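Every protein chain of the complex appears in place save one, which is left out.
Up next is subunit A:
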Amino acid sequence: MKTKQTLWLMVLLCTVLCGFTANAQQRITVRGTVSDAETGQPLPGVTVLEQGTTNGTSADFDGNYSIEVNSNAVLTFSSVGYAAQNISVNGRSQINISMAIDSQQLDEVVIVGYGTQTSRKVTGAVQQIDSEELADIPVPQVTQKLQGRLVGVQINQTTGKPGQGIQVRVRGQASILAGSDPLYVVDGFPIVGDISSINPDEIESISVLKDAASTSLYGSRAANGVVLITTKSGKTEQGGFSISYYGGVQAVPQKGRPDLMNGTEFAQFKKESFEDLGLPVPEPFQNPEQYGEGYNWYDAMFRTAPIQSLNINWNARGERSSVAIVAGVFNQEGVMVNSDFKRYSLRANSSFKLNDQLNLGVSVAPTYSIDNLPSSDGAFYATNVNAGIPGGLVTNAMQTWPILPYQNEDGSLPLTAWIPGISAFPTPNWYRAAKEITNETKSLRVLGNVFLEYQPIEGLRLKTSINGDFGNSSFFNFSPSTSSTTFAALPPAIPTSIRRESKYLSWLNENTVTYAKSFGDHNFELLGGMSFQKYEADNSQLFLSNFPDDRVRTIQSALNIDRTRSFNNINEWSLTSFFSRLNYDYKGKYLVTFALRRDGSSRFGSNNRWGNFPSVSAGWVFSDESFLENTDWLTFGKVRASYGIIGNNNIGNYTQYALVDNSLNAVFGNSISSGAAVTTLGNSNLGWEKTKQIDLGLDLRFFDDRVEFIYDYYKKNTTDLLFNVNIPQESGFTNFNDNVGELEFWGHEFAIVSRNIAKENFTWNTNFNIAFNRNKVVSLAEGVDRIFAGGGYAAITRPGEPLGQFWGLIHDGVYDNQQEFDSSPKAVESQVGTIKFQDVNGDGVITYGNENDDRTVIGNPFPDYIFGLTNDFRFGNWDASVVISGSVGNDIAVTNDQGTTNLDGVFNVLRDVKDRWRSPENPGSGRYGKTTGATFMERDWFSSRFIEDGSYLTVKNISLGYSFPVKETSFLKKARLYASVQQAFVLTGYRGVNPEISTTTQGQQSNALALGYDWGAYPVPRTYTLGFNLSF
């Protein structure tokens, strides 16, 4: 261990010392004129940079420039739309240059880990999106704006809760228990959690690093991919001021709402159930027609709601300083009653040139948000986590009897929705509960950064930075007497309240050295660095109950503090890292990069504390070879290959420790004594998950760069999966945390960017991407041949198959008559008229729930392919764009049907339950059995009846804009008005409103082992907005 570390330091030192081998050079002034190669006209505004330094200038209006540089410096001339050129000064004082048009981003600067590269030299799989492309999309989270744009990155909106529910998976990445979310790095700082709290308008560009060579510098946190966020900085010379605003309305589309029985149909259903049982029909169901349409509880929960966003940008750049300020207000009312999200944000980025060698940067970005989000998602029996307060409000509303009102004629709200002695479950008025439960979170997050950069000599940069990410949030729930949970007592309930306070601080100190140097056509760039990061969090919760009434909600008015639900958690982790990278290229044609990171983490077991994460990549720009020089149709061609090892350290902060729970108290007589026991087993060998990834890529540009084609093949093998291996409970424990097993991921990604029409007054660009992501379990823990997830509605994970396959019986209709019953395999409880399943194991009987029962794989939540298609048009002053994203071949398990097709008559059900089996003469559609026997098989035995094809094509956004012509000299520089429709429409065979749905029974985001469950969730609304952008 020690020797390895020493070795590492040597490498680092070499990197540092190398810098000092170069001798100071003589300074000279270089002058010249830049002109357009085609027209010969002078080119204003061309940037002239001394390579490897920040020393630079730009050409004036007549194309003239002047710069003081070292006599052997290399100058880089670049300008938007022109091919950049590197010219060695070689002591000359006059260099004139003509720039050739380079139609596209060929030499676009791409943000990569710990630096930038021109896209030509990138040897990994990196995709960058500039936020300008995303400006018109009226959503609060930047990841939501990226839907359909990124090749190989699946972005699903699993719930429509304002400001919530975006799941990002890079290249099908999945882990069994460690997280699968990418690492988000904001301006070089790996932040805590995701970027949902960041105002999208603060963002300049987003760069997604997908392969191991691009991500390996993030070491033990890189395996899920890395998303680099660059925020806005002062960029224009004269400074600018701009305002952007949009406002609009959101509504749940009609298509996709559940097709439930109305009042008459439901009463008829109940009436028939009693008749079929041979029991007298209770009075409320004797005359179904009296109810007419009844009450649509689902519709009652939703409304048309406004959304607004205002952003003000100001930026300036002077001789020695630059600053950018973005201030934003976002206000969204949710389409579900009593839900909303507000965000107030500010970002100030500034940098100062202290002298020719020292740069100082300071930025601070506070965000304050307030949301009130009902526990809308999850199964009807879901409860808000850690508390016995109701969840699954959407599903509960669906299931409430439509013969009962959510609102009285006088406008008052009934307390309950049940009929004494008739209803099975005590049912509160869910509509009222949704309106009256408070679930408010107030969060303050501050991201801050200070850096100092020192350039002692040409090409050498030393940089040190301190970053901080501070968060503080307060959650307040009050469940008044009018709320209740499913299966619990009828309201009025005992009012309860939760108060949760969470705060965290994450800080990072990072020190890097870079050195760039060219020897003739050999270009080198070296990076070395070390960093220290620490995270501390403190969360506490008070669970209060027995409030005398609903009015005073303070702690002191609660008669009781429930100790079992009150707690204080302290979480900490620390990470020490060393990293280095070498980029080398010859003539910009042959490219090689080596990178190595070494991480030590507090999360890893004491025997396994340090890990090394190396990578290598290479590229060949074959279009620069002489044999292709005269090929007109091919303007650029590059092949890339990379290999690396990266890690996933999301294994929990204390998973390695055997923990003693000292709250296992006991009663003796009438007194309580404290008790403690070991409740988890420790593992001092525990380590990170390891991913080896190969990437092969091809970049081509045709027809003067009008068409660009990018292809990538990847294969990832993740080993040492963190796995909570189930062990038999005879041990006194349920599981043991270990690194076991192997998952394999592979896929093909294609992207085509085409400028179909590029006339002065009319342009049309198309961007299409498609990715085929696959995964397979190679092995699980020794002695483990399957893992179940998803509760009773199981998903199975077995070696040789993809993760989380739906596991259930094959629905085979209903036993229509005695003859069919006698001649078919059946379960112990089967009867004529009950659901029929296939006898998969061929033993003549239908069994469920034991080891060799008749369950089999009945569906796959992973798509065959995902795609995105963006079309942008510009005609004169008009512009338009359409963004589409889609997924094909994935299944959804509509487990919500457990309630909404429940044949016991305890809930309202789907309209098609009308066509159930009632008698041999009246066997119905074959989808549903009779109401009078063994209904639990239909309800609780997971079968193919619950599975639906989840393929979809969603038109995510359509926007149309008009830019008003403004005079060049006017105060107003730009004025644009636009209209936009978000979530415009969804083409899908799935019956729900959001085919991207995937939650747990408790309405939480599901992990890779149990994807694709529809337990009911907040629907994703359609949003219509009008907006404008003004620049001054």
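One rule holds in what follows: a contact is a pair of C-beta atoms (placed from the backbone, for glycine too) under 8 Å apart; a residue touches a chain by one contact, two chains touch by 3 or more; residues count from 1.
The definition used in the following text is that contacts and distances are computed from a predicted model.
Colleague: Between "Starch-binding associating with outer membrane", "Dihydroorotate dehydrogenase", "Multiple sugar transport system permease protein" or "Thiazole synthase", choose the name on the UniProt record of the chain that's been left out.
Modeller: For the chain missing from the view, the UniProt record says "Starch-binding associating with outer membrane".
Colleague: Looking beyond the chains shown, say which of A:268, A:357 or A:726 touches the absent one.
Modeller: Considering all chains, including the one not shown, the answer is A:726.
Colleague: Using the document's definition of touch, tell me which of A:37, A:354, A:678 or A:972 contacts the absent chain.
Modeller: A:678
Colleague: Which residue from A:128, A:197 or A:935 sits in contact with the chain not drawn here?
Modeller: Reading the full complex, the residue touching the unseen chain is A:935.
Colleague: Can you tell me which of A:92, A:442 or A:609 touches the chain that was removed from the display?
Modeller: A:609
Colleague: Over the whole complex, note the residues of subunit A touching the chain we left out.
Modeller: Residues touching the hidden chain, for subunit A, are 5, 9, 12-13, 16-17, 20, 277-279, 420-421, 423-426, 489-490, 530, 532, 534, 545, 560, 562-564, 568-570, 572-576, 600-602, 609, 653-654, 657-662, 664-670, 672-678, 681-683, 725-733, 736, 738, 781-783, 828-829, 847, 849-851, 904-906, 932, 934-936, 939-940.
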